[in-house]
Structure formats: structure tokens, C-alpha cells
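Sharing a structure, written as C-alpha cells. Questions coming.
Here the complex is missing a single protein chain, while all its other protein chains stay put.
What follows is chain A.
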Amino acid sequence: MKPAGFTYHRPATVDDAVAVLAEVNPAGKVLAGGQSLVPLLSMRLAAPEHLVDINRLSSLAYVRVGDDGGSVTVGALARHADVERDAAAYAVLPLLRDTLRHVAHPTIRNRGTTVGSIAHADPSGEMTAVLALLEGTVTLRSTGGERTVAARDFFTGPMSTCADAGELVTSVTFPVPEGRTGAVWTEVARRHGDYAVCGTGVVVTLDDDLRVAGARAAYISVAPEPVVIDLTEAVAGEMVDDADWPAAGRLAAGRLDPGDDIHATAAYRSHLAEVLTTRALREAAGRASVAA
């Protein structure tokens, strides 16, 4: 369990970083917190010729709430723990902290980056689904310039994204849902902090009469990439207490086609998707109804 040889680069600025990535393209790999990449290297499941360590890019170590409080932007060097603890981000978007508590363990969150987990695009990574659920964006830089991509275009499959090997993801932006909303993350993992067997994040929007105007859910570990399903049709126009949340759960499960693995059968995952969707929607609707 020792990595194969590689050339190590440690640029001091974002410009230098993208320059190195361009120079070695396509043989370069960004090293952020290393919590996913280093095990892959050690097991020789990945053997890039060049590692570009971005841990010196302190300009990317930020969590920023947009002026209007309408979004949270997370720089590439913000650790999961920085995002989790950020009071301003929590105030506008509690879902980030609520979800991050399910991402691995404190020691790993101290090192692993939120942007890294999104760039890694593990179909079990919670933050990929949160970004997709909130219809967030990913900002990438290369020597050719900067571009911003919508989450739904960014994730292209398990562990794969539209990012080019010469691009650095500099930040991701999580929009705060508009209107009277409640958002909840829930999951079932085998052990505390493990990748989930099934997890879902939901947003429920109520209208001024406290009737359900929208319901949306995103899932991990049940599809090759974070899928977002609009469940509004099952509950639209209902009062929170009258809505048929289990129907929304069934609707979601019907749209998902999870697979078997050594931890759970596909049938169990489908069942969890239904149960967890129902639970999360009900709770999110409750939160929305007391929201300002």
C-alpha cells in the first residue's frame, strides 16, 4: 500500500496551479485534502504522474455568504469543518451544516474539502447531492479562463464530471432556496459517518396559505450520480398535515433504480428511498411552516 512514483508540485498561487495543470495535462491530478485521493494512490487504484498540491492556495480557503444572503460560496481550500462551523453560512443555509455532520468523521472533515468531495463526484458523497438539490454551480479555472457550470451538467457519472484534467475547481456556490422553505438531510449509514446506504436531501416550499407549492429531493448511493426528483405532483396544494407524504415517497422510489452491493440489496435501498423521502419531506414541511 505505497503509491507509485509521481512528481509533486506545490504551487503558491491559483495562476501557478492552473499553469502547472496545463503544462502536465492530462497527466496531472489535484491534491486537496487527500482524504479520497491518498487511499486511491496507496492502493495503486490511481497512479497519476503529477500531483498538484493546492494546500498553499490560501486565497481559496473561504466560505462566503452572498451579499443578499441568497447563496453560500465555498472556496476550494475550505475544509468540510470550516463549512460546517461557519456561523453565517449556517444562518442562511442550515442544510450545509446539517448534512456535513453525516460526512465522514471530524478528523476527516478537518482535512477533506467540500469542493474536493464535489470534484471527486462519489455517487455516495452527500455534498454532491446537496449541490444538485439546490441547483448550485461549480466554478472552474484553467489557463484558458474561468467558467461556471450548473450542477446538473457538472456530474456526468460515478466519479466523473465535466471538468477537464487541466481545470481547477476554484469554488462551488449553493443557492439559498427562495420563499417559505424547509430543507432536511437524512440518511441511513451502516456505521456513524460511513458513506450512506441511502441518503436524501429535500426542500419543501410552501405558499402564503401554507399549502405545498414545491417538493424536491436529491439522492445518494442509489444512482450513478446525484439525481434530483421533483415530487411536487404528489403533494401539491395540500396543507402540511394533510399532504400524502408517503405517496411522494413511493413516487421517488418508483423513479429510482438502485443496485445491489455487499452492504444492501437493491430492494432494501428502494425501500429506504421511500421511507427516508417520506420522513424528510414531512420534517422539511414542518420546518417550512414555522419559517419566517
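Just so it is clear, a contact is a pair of C-beta atoms (placed from the backbone, for glycine too) under 8 Å apart; a residue touches a chain by one contact, two chains touch by 3 or more; residues count from 1.
Heads up, the rule we're going with is that contacts and distances are computed from a predicted model.
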Of the listed "Sulfite reductase, dissimilatory-type subunit alpha", "Xanthine dehydrogenase family protein molybdopterin-binding subunit", "GMC family oxidoreductase" or "Urea ABC transporter permease subunit UrtC", the name UniProt assigns to the chain that isn't shown is "Xanthine dehydrogenase family protein molybdopterin-binding subunit"
Touch with the missing chain holds, among A:Ala12, A:Ala27, A:Met43 or A:Ala88, for A:Met43
Sole touch to the unshown chain from A:Ala121, A:Ala264 or A:Ala288: residue A:Ala264
Absent-chain interface as seen on chain A, which is shown | 1-5, 39, 43-44, 105, 188, 190-194, 197, 262-265, 267-268, 271-272, 275-276, 279
